[in-house]
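The other protein chains are all here in position, but one chain of the complex has been omitted.
On to subunit A.
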Amino acid sequence: MSEILRSDALPSASPSLSGPQPVRFRGGGFTVRRHPWAALAAFAVLIGLWEGASRIGLASPLFLPPPSAVGAALSVMVTDGSLWLNLKASLGRIAVGWTLGTLGGMLVGFAMGIGSLARAVGVPLVSAFFPIPKIALLPLFILWFGIGEPSKFATIGFGVFFPTVIATYSAIDSVPRNLIRMAQSFGLPWRSILRSIVLPGALPGILAGFRISSSIALILVVAAEMIGAEYGIGAFVLMAGNLMQTDTLLAGVLVLSLMGLTIGTLLSLLERRLLKWR
(Lines give C-alpha, C1' and ligand atoms only; values in the text may rest on other atoms or scores of the structure.)
Protein backbone atom coordinates (compact mmCIF):
# COMPACT_ATOMS: atom_id res chain seq x y z
CA MET A 1 0.00 0.00 0.00
CA SER A 2 2.81 2.40 0.86
CA GLU A 3 4.20 1.93 -2.68
CA ILE A 4 0.85 2.97 -4.16
CA LEU A 5 0.59 6.04 -1.93
CA ARG A 6 4.01 7.20 -3.12
CA SER A 7 2.83 7.20 -6.75
CA ASP A 8 2.52 10.69 -8.22
CA ALA A 9 -0.93 9.81 -9.62
CA LEU A 10 -2.37 9.80 -6.13
CA PRO A 11 -2.68 12.53 -3.53
CA SER A 12 0.57 12.42 -1.59
CA ALA A 13 -0.75 13.99 1.61
CA SER A 14 -3.78 11.75 1.98
CA PRO A 15 -3.26 8.59 4.02
CA SER A 16 -6.24 6.83 2.43
CA LEU A 17 -8.05 6.68 -0.89
CA SER A 18 -11.34 8.58 -0.91
CA GLY A 19 -12.92 6.40 -3.57
CA PRO A 20 -12.07 4.18 -6.56
CA GLN A 21 -8.97 5.58 -8.29
CA PRO A 22 -7.94 4.44 -11.79
CA VAL A 23 -4.56 2.74 -11.75
CA ARG A 24 -2.18 4.73 -13.92
CA PHE A 25 -0.45 2.67 -16.65
CA ARG A 26 3.30 2.71 -15.95
CA GLY A 27 4.48 -0.15 -18.11
CA GLY A 28 5.26 1.77 -21.32
CA GLY A 29 8.65 2.06 -23.04
CA PHE A 30 11.69 -0.23 -22.99
CA THR A 31 10.13 -2.53 -25.56
CA VAL A 32 11.47 -3.07 -29.07
CA ARG A 33 8.90 -2.39 -31.75
CA ARG A 34 9.19 -3.18 -35.44
CA HIS A 35 9.58 -0.27 -37.84
CA PRO A 36 9.77 -2.05 -41.19
CA TRP A 37 10.00 1.11 -43.32
CA ALA A 38 12.43 3.04 -41.13
CA ALA A 39 15.58 1.56 -42.67
CA LEU A 40 14.37 2.15 -46.25
CA ALA A 41 13.37 5.70 -45.40
CA ALA A 42 16.77 6.35 -43.79
CA PHE A 43 18.52 5.08 -46.94
CA ALA A 44 16.30 7.23 -49.16
CA VAL A 45 16.97 10.35 -47.06
CA LEU A 46 20.73 9.72 -47.02
CA ILE A 47 20.87 9.22 -50.79
CA GLY A 48 18.64 12.27 -51.32
CA LEU A 49 20.89 14.45 -49.14
CA TRP A 50 23.99 13.16 -50.92
CA GLU A 51 22.48 13.80 -54.36
CA GLY A 52 21.27 17.25 -53.32
CA ALA A 53 24.64 18.21 -51.78
CA SER A 54 26.37 17.25 -55.01
CA ARG A 55 23.94 19.11 -57.25
CA ILE A 56 24.10 22.39 -55.33
CA GLY A 57 27.89 22.18 -55.31
CA LEU A 58 28.48 21.39 -51.63
CA ALA A 59 30.54 18.30 -52.63
CA SER A 60 32.88 18.13 -55.61
CA PRO A 61 31.65 15.45 -58.07
CA LEU A 62 35.29 14.57 -58.68
CA PHE A 63 35.85 13.50 -55.06
CA LEU A 64 32.30 12.53 -54.12
CA PRO A 65 30.22 11.85 -57.22
CA PRO A 66 26.43 11.90 -56.71
CA PRO A 67 24.48 8.65 -56.40
CA SER A 68 23.05 9.19 -59.89
CA ALA A 69 26.60 9.17 -61.33
CA VAL A 70 27.43 6.03 -59.33
CA GLY A 71 24.28 4.42 -60.68
CA ALA A 72 25.24 5.38 -64.22
CA ALA A 73 28.74 3.94 -63.73
CA LEU A 74 27.20 0.73 -62.43
CA SER A 75 24.97 0.61 -65.46
CA VAL A 76 28.04 0.94 -67.72
CA MET A 77 29.70 -1.89 -65.77
CA VAL A 78 26.68 -4.06 -66.47
CA THR A 79 26.49 -3.25 -70.16
CA ASP A 80 30.19 -3.49 -70.99
CA GLY A 81 30.52 -6.79 -69.13
CA SER A 82 33.16 -5.59 -66.66
CA LEU A 83 30.84 -6.23 -63.70
CA TRP A 84 30.45 -9.95 -64.49
CA LEU A 85 34.11 -10.37 -65.39
CA ASN A 86 35.33 -8.90 -62.11
CA LEU A 87 32.53 -10.32 -59.99
CA LYS A 88 33.17 -13.81 -61.37
CA ALA A 89 36.87 -13.55 -60.51
CA SER A 90 36.19 -12.36 -56.95
CA LEU A 91 33.43 -14.87 -56.26
CA GLY A 92 35.59 -17.70 -57.58
CA ARG A 93 38.42 -16.73 -55.24
CA ILE A 94 36.08 -16.41 -52.28
CA ALA A 95 34.44 -19.76 -53.06
CA VAL A 96 37.74 -21.65 -53.28
CA GLY A 97 39.52 -19.85 -50.42
CA TRP A 98 36.53 -19.89 -48.08
CA THR A 99 35.77 -23.54 -48.77
CA LEU A 100 39.37 -24.62 -48.17
CA GLY A 101 39.68 -22.53 -45.00
CA THR A 102 36.29 -23.62 -43.70
CA LEU A 103 36.84 -27.33 -44.30
CA GLY A 104 40.28 -27.20 -42.71
CA GLY A 105 39.03 -25.06 -39.84
CA MET A 106 36.08 -27.31 -39.12
CA LEU A 107 38.27 -30.40 -39.19
CA VAL A 108 40.78 -28.92 -36.74
CA GLY A 109 38.01 -27.31 -34.66
CA PHE A 110 36.25 -30.67 -34.33
CA ALA A 111 39.46 -32.37 -33.32
CA MET A 112 40.04 -29.68 -30.69
CA GLY A 113 36.42 -29.83 -29.56
CA ILE A 114 36.35 -33.55 -28.91
CA GLY A 115 39.99 -34.42 -28.21
CA SER A 116 41.78 -33.10 -25.16
CA LEU A 117 45.24 -33.65 -26.67
CA ALA A 118 44.28 -31.84 -29.88
CA ARG A 119 42.94 -29.01 -27.76
CA ALA A 120 46.07 -28.84 -25.61
CA VAL A 121 48.18 -28.56 -28.76
CA GLY A 122 45.75 -26.48 -30.80
CA VAL A 123 44.68 -23.69 -28.46
CA PRO A 124 48.13 -22.09 -28.01
CA LEU A 125 48.85 -22.40 -31.74
CA VAL A 126 45.54 -20.85 -32.75
CA SER A 127 46.01 -18.08 -30.18
CA ALA A 128 49.45 -17.32 -31.63
CA PHE A 129 48.40 -17.32 -35.30
CA PHE A 130 44.93 -15.84 -35.09
CA PRO A 131 45.95 -12.21 -34.41
CA ILE A 132 48.33 -12.02 -37.43
CA PRO A 133 46.78 -9.77 -40.12
CA LYS A 134 46.53 -12.36 -42.85
CA ILE A 135 47.08 -9.91 -45.68
CA ALA A 136 50.60 -9.39 -44.30
CA LEU A 137 51.30 -12.97 -45.32
CA LEU A 138 50.29 -12.43 -48.96
CA PRO A 139 53.86 -11.53 -50.06
CA LEU A 140 55.02 -14.78 -48.47
CA PHE A 141 52.26 -16.72 -50.20
CA ILE A 142 53.21 -15.05 -53.50
CA LEU A 143 56.78 -16.28 -52.96
CA TRP A 144 55.52 -19.76 -52.17
CA PHE A 145 52.69 -20.12 -54.68
CA GLY A 146 53.41 -17.43 -57.29
CA ILE A 147 51.43 -14.31 -58.23
CA GLY A 148 48.51 -16.33 -59.66
CA GLU A 149 45.39 -17.67 -58.02
CA PRO A 150 46.89 -20.08 -55.42
CA SER A 151 48.43 -17.25 -53.36
CA LYS A 152 45.03 -15.53 -53.17
CA PHE A 153 43.28 -18.77 -52.25
CA ALA A 154 45.90 -19.31 -49.55
CA THR A 155 45.43 -15.78 -48.13
CA ILE A 156 41.64 -16.15 -47.97
CA GLY A 157 41.82 -19.75 -46.75
CA PHE A 158 44.31 -18.88 -44.03
CA GLY A 159 42.20 -15.91 -42.95
CA VAL A 160 39.05 -18.02 -42.78
CA PHE A 161 40.74 -21.02 -41.13
CA PHE A 162 41.38 -19.57 -37.67
CA PRO A 163 37.97 -18.03 -36.93
CA THR A 164 36.40 -21.27 -38.16
CA VAL A 165 38.59 -23.31 -35.80
CA ILE A 166 37.60 -21.10 -32.87
CA ALA A 167 33.90 -21.06 -33.81
CA THR A 168 33.84 -24.85 -34.24
CA TYR A 169 35.52 -25.83 -31.02
CA SER A 170 33.59 -23.23 -29.04
CA ALA A 171 30.38 -24.54 -30.61
CA ILE A 172 31.26 -28.09 -29.57
CA ASP A 173 32.04 -26.84 -26.08
CA SER A 174 28.60 -25.29 -25.88
CA VAL A 175 26.77 -28.54 -26.66
CA PRO A 176 24.95 -29.28 -23.38
CA ARG A 177 26.83 -32.03 -21.56
CA ASN A 178 23.60 -33.42 -20.14
CA LEU A 179 22.63 -34.50 -23.66
CA ILE A 180 25.89 -36.38 -24.07
CA ARG A 181 25.44 -38.00 -20.64
CA MET A 182 21.91 -38.99 -21.64
CA ALA A 183 23.19 -40.61 -24.83
CA GLN A 184 25.92 -42.43 -22.91
CA SER A 185 23.38 -43.68 -20.39
CA PHE A 186 21.39 -45.25 -23.24
CA GLY A 187 24.55 -46.86 -24.57
CA LEU A 188 24.80 -44.86 -27.80
CA PRO A 189 28.15 -45.51 -29.46
CA TRP A 190 30.69 -42.70 -29.77
CA ARG A 191 29.99 -42.17 -33.46
CA SER A 192 26.25 -41.90 -32.90
CA ILE A 193 26.80 -39.36 -30.13
CA LEU A 194 28.97 -37.35 -32.47
CA ARG A 195 26.52 -37.57 -35.37
CA SER A 196 23.25 -37.23 -33.48
CA ILE A 197 24.18 -34.86 -30.67
CA VAL A 198 27.52 -33.10 -31.03
CA LEU A 199 27.18 -32.13 -34.70
CA PRO A 200 23.61 -30.78 -34.60
CA GLY A 201 24.22 -29.21 -31.19
CA ALA A 202 27.28 -27.37 -32.50
CA LEU A 203 25.61 -26.25 -35.72
CA PRO A 204 24.31 -22.87 -34.44
CA GLY A 205 27.81 -21.87 -33.34
CA ILE A 206 29.39 -23.12 -36.55
CA LEU A 207 26.91 -21.19 -38.67
CA ALA A 208 27.54 -18.06 -36.61
CA GLY A 209 31.22 -18.60 -37.38
CA PHE A 210 30.38 -18.73 -41.12
CA ARG A 211 29.10 -15.18 -40.89
CA ILE A 212 32.38 -13.94 -39.48
CA SER A 213 34.52 -15.99 -41.83
CA SER A 214 32.57 -14.90 -44.93
CA SER A 215 33.09 -11.25 -43.98
CA ILE A 216 36.80 -11.93 -43.52
CA ALA A 217 36.89 -13.66 -46.92
CA LEU A 218 35.33 -10.59 -48.55
CA ILE A 219 37.86 -8.24 -46.96
CA LEU A 220 40.78 -10.48 -47.88
CA VAL A 221 39.73 -11.01 -51.49
CA VAL A 222 39.61 -7.24 -52.04
CA ALA A 223 42.98 -6.75 -50.34
CA ALA A 224 44.59 -9.61 -52.28
CA GLU A 225 43.18 -8.35 -55.58
CA MET A 226 44.47 -4.86 -54.86
CA ILE A 227 47.97 -6.24 -54.38
CA GLY A 228 48.17 -8.35 -57.47
CA ALA A 229 45.30 -9.25 -59.79
CA GLU A 230 44.16 -8.39 -63.30
CA TYR A 231 40.47 -8.99 -62.58
CA GLY A 232 38.32 -8.92 -59.49
CA ILE A 233 36.30 -6.21 -57.74
CA GLY A 234 39.34 -5.22 -55.61
CA ALA A 235 41.50 -4.76 -58.72
CA PHE A 236 38.67 -2.91 -60.44
CA VAL A 237 38.22 -0.48 -57.53
CA LEU A 238 41.98 0.13 -57.33
CA MET A 239 42.23 0.82 -61.06
CA ALA A 240 39.25 3.21 -60.94
CA GLY A 241 40.94 5.06 -58.07
CA ASN A 242 44.22 5.32 -59.98
CA LEU A 243 42.31 6.81 -62.95
CA MET A 244 40.36 9.22 -60.67
CA GLN A 245 37.11 7.58 -61.88
CA THR A 246 35.45 8.02 -58.51
CA ASP A 247 31.98 7.18 -59.83
CA THR A 248 33.26 3.83 -61.10
CA LEU A 249 35.20 3.33 -57.86
CA LEU A 250 32.04 3.85 -55.79
CA ALA A 251 30.10 1.57 -58.14
CA GLY A 252 32.69 -1.13 -57.33
CA VAL A 253 32.27 -0.43 -53.60
CA LEU A 254 28.51 -0.71 -54.04
CA VAL A 255 28.99 -4.10 -55.70
CA LEU A 256 31.12 -5.19 -52.72
CA SER A 257 28.43 -4.05 -50.33
CA LEU A 258 25.80 -5.98 -52.29
CA MET A 259 28.07 -9.05 -52.28
CA GLY A 260 28.30 -8.86 -48.48
CA LEU A 261 24.57 -8.38 -48.20
CA THR A 262 23.87 -11.33 -50.51
CA ILE A 263 26.23 -13.63 -48.61
CA GLY A 264 24.63 -12.56 -45.32
CA THR A 265 21.15 -13.20 -46.69
CA LEU A 266 22.15 -16.64 -48.00
CA LEU A 267 23.57 -17.51 -44.58
CA SER A 268 20.37 -16.31 -42.90
CA LEU A 269 18.36 -18.57 -45.22
CA LEU A 270 20.68 -21.47 -44.42
CA GLU A 271 20.28 -20.81 -40.68
CA ARG A 272 16.54 -20.59 -41.01
CA ARG A 273 16.48 -23.89 -42.84
CA LEU A 274 18.91 -25.80 -40.65
CA LEU A 275 17.98 -24.29 -37.29
CA LYS A 276 14.21 -24.37 -37.54
CA TRP A 277 14.10 -25.95 -34.09
CA ARG A 278 15.39 -22.83 -32.33
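The definition used in the following text is that a contact is a pair of C-beta atoms (placed from the backbone, for glycine too) under 8 Å apart; a residue touches a chain by one contact, two chains touch by 3 or more; residues count from 1.
We take it that contacts and distances are computed from a predicted model.
**Q** Of the options "Aspartyl/glutamyl-tRNA(Asn/Gln) amidotransferase subunit C", "Alpha-D-ribose 1-methylphosphonate 5-phosphate C-P lyase", "ABC transporter ATP-binding protein" or "Acyl dehydratase", which is the UniProt protein name for the chain that has been left out of view?
**A** "ABC transporter ATP-binding protein"
**Q** In the complete assembly, which of A:A44, A:L62, A:V121 or A:M182 touches the absent chain?
**A** Of the listed residues, the one touching the omitted chain is A:M182.
**Q** Which of A:Q21, A:S60 or A:S196 sits in contact with the chain that's absent?
**A** For the chain that is not drawn, the touching residue is A:S196.
**Q** When the complex is taken as a whole, what residues of subunit A touch the one chain not shown?
**A** 178-179, 181-189, 192, 196-197, 200-201, 275, 277-278
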